[in-house]
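My questions all concern the structure below.
Note that one protein chain of the assembly has been removed; the remaining protein chains are unaltered in position.
And then chain A:
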Amino acid sequence: MGDVLGPDFISDLPQSIIESILTQLPIRDAVRTSILSSKWRYKWASMTHLVFDEKCVPLCNDRDGVDKSIVKFITSVLFLHQGPIHKFRITNSYLQSCPEIDQWILFLSRNDIKELVLELEEGEFFRIPSCLFNCKKLTRLELFRCELEPPLTFKGFMCLKSLNLHQVLISPDAIDSIISSCPLLESLSLSYFDSLALTIRAPNLKYLNLEGEFKDICLEDTPLLVELSVAMYMTDDIAEHFEQSSNCNFFKFLGGVPNLEKLVGHIYFTKYLSIGNPGNLPIIYNNLESIELYQVGFEDMNEMLVVLRLITSSPNLKELQISQGSSNMSSATDAPNMDFWAKKCPSDSTLGHLKVVKLTDMCGVPQEMEFIKFLLGCSPVLEIMSIAPCVHDMENEMRMLIELVKFRRASTKAEIVFTRE
């Protein structure tokens, strides 16, 4: 028997504090507290957060052995557990898909699971059992490399607020119906989907992250959207599909998001938006404060129109970050149309709140320089404009600098920072 040299405060702390302590320990240490004393024997068993990460079992060279011991460990923990489990997370690259996982999900569905994150070994995709769709209290679901097929009787997750599907095999109808049947959905992230045509109806959606090969995206009913991040990978046939489409993508995508605060567009986003005739309907984004666009094709007038339209429709824009994306800038197919800027950018337009501009991968071609000229001339409160050239070419850089120096600056505080990496 151990001798007690001092008072034992920790064992008598209320269970909520013990839970707070145990959930901040790696799961092995938490379960190990059961042999501290008789009071501690089952304190771990009512933890409501169970996180099994890479370190939950000791590693050895035998991959299969590690896999088996993970399965045993998780099964034993669940078996000895008492009470509701609110958060369950497996992020382990050794765990292969196996029938036990089905049983765990069934167990969780009977124990009020609220947050479920499943990320298994990168191999075959795990087929999610239908009992997942019986988890009525689910508020957060994150699945990596799974196969998902909602049953016909599935009416939706009534409490789901956050959905993250990464490389999940699911039919387009199913994904549309899941999204629209979760009334409280606030955060949606879909990554690495193939050729997906998506229509999003989510009246409470605030955060949207899309990454993958999307054929078509229509934000039909997302009035509360606050943050939008899109990365559109393009294949040749999708590009073809775009050319033939006559819909206005700009409107379809950004037509119904008046509360947007932050917009991030990667890869082919601006190209996608440039398809179709935007018409003259003015949409003002009063809350849009930060725009980040990558891989913008400066040589494409339509893309520049999109960028311009975004900028001029956001009276409260504070931060702008644009990265140039064409690989071949020197040979423009048409001669640069210098009247373009004078026409499209009314001289009295001001970007009254623009403070920070960051331009990267600039090549110094006339289109870019005109754009910079436009920004400098219209931003009375500009503080920093940082420019990073794409190619380390002394002569080109000199040329750029000489032109930059000529430009009129509307802001007396503006600093131009030319970074050379």
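As a working rule, contacts are C-beta pairs under 8 Å (C-beta built on N, C-alpha and C of every residue); 3 or more make two chains touch, one makes a residue touch a chain; residues count from 1.
In the analysis below, contacts and distances are computed from a predicted model.
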From "Programmed cell death protein 2, C terminal", "SKP1-like protein 21", "Glutathione S-transferase" or "Golgin subfamily A member 7", the hidden chain's UniProt protein name: "SKP1-like protein 21"
Omitted-chain contact residue, chosen from A:77, A:95, A:230 or A:400: A:77
Chain A, residues in touch with the chain not shown (by the definition above): 1-2, 4-11, 13-14, 16-17, 20-22, 24-26, 28-29, 31-41, 58, 65, 73, 76-77, 80
